[in-house]
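Here the complex is missing a single protein chain, while all its other protein chains stay put.
== chain A ==
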Amino acid sequence: MSENKTITLIITRQDHPDEPSYEEKFEIPYRENMNVISALMEIRRNPVNADGKPTTPVYWDMGCLEEVCGACSMVINGTPRQSCTALVDQLEQPIRLAPMTTFPVNRDLAVDRSRMFDSLKKVKAWIPIDGTYDLGPGPKMPESKRQWAYELSKCMTCGVCLEACPNVNSKSDFIGPAPLSQVRLFNSHPTGEMNKSERLQTIMDEEGLMGCGNAQNCVQSCPKGIPLTTSIAALNRDTAIESFKSFFGSDQRV
């Protein structure tokens, strides 16, 4: 029965970062258990569009193929998500694929997520332990804390939460929820905590924490189920205390 069944895809394409985008329709043979990436591979194998005209193969980004690297994010039927875990059988047809709008397009469905990596650098999302001598083992982390911190560490910088956020757009420089949540992650680590104030200071501006307007789309959209809005509220508390300390003085910093 499934012999002649086909899948219809409408793909927003772009040949070059500076060129306008256009839509192209594809009709490909159905196979069982396909995901969006295997559909794209089928187009790559036989790059002919729905009008029967030969075209360039559609370009996209991918890595792990198991929803841990974040490279394959795109907007699928209006929803930003990973194409490697988007199963064709569960999608309404025609399947519309488009690049995420928050990031510059490299080509077709592949976007440049550099801004997220720049943000991670900006907020110092790491634990500085390099030195000239062995510092010995660090302090222990309570198990209860390790468990929720582990949830935050699942972030794969996929960009879905930025795409979902109404305050991340061309009119604002808001870095988005993902790097903010990473500040909470590294501040919760017993060694990372030694640089807590420093990290908080990096997000105390409009591009940082203050860019959030509490629309909470991020927490609804994150494929890893990261409690982004809990992180943001916790950071709101931490930065409020931080500014109190830095203005009125504290025992670490008079």
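Assume a residue touches a chain if its C-beta (ideal position, glycine included) is under 8 Å from a C-beta of that chain, and two chains touch if they have at least 3 such contacts; residues count from 1.
Everything that follows uses one rule, which is that contacts and distances are computed from a predicted model.
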item	value
Omitted chain, identified by the protein name its UniProt record gives, among "Phospholipid/cholesterol/gamma-HCH transport system permease protein", "Succinate dehydrogenase cytochrome b558 subunit", "(2Fe-2S)-binding protein" or "Predicted membrane protein"	"Succinate dehydrogenase cytochrome b558 subunit"
Contact partner of the left-out chain, one of A:Ile10, A:Met141, A:Met194 or A:Ala233	A:Ala233
Residue among A:Gln14, A:Thr157 or A:Ser221 that touches the chain left out of view	A:Ser221
Full-complex contact with the absent chain, from A:Val105, A:Ala149, A:Ala164 or A:Ile226	A:Ala164
Residues belonging to chain A that touch the chain removed from view	78-79, 164, 166-167, 169-173, 204-207, 210, 213-217, 220-221, 227, 229-230, 232-240, 243
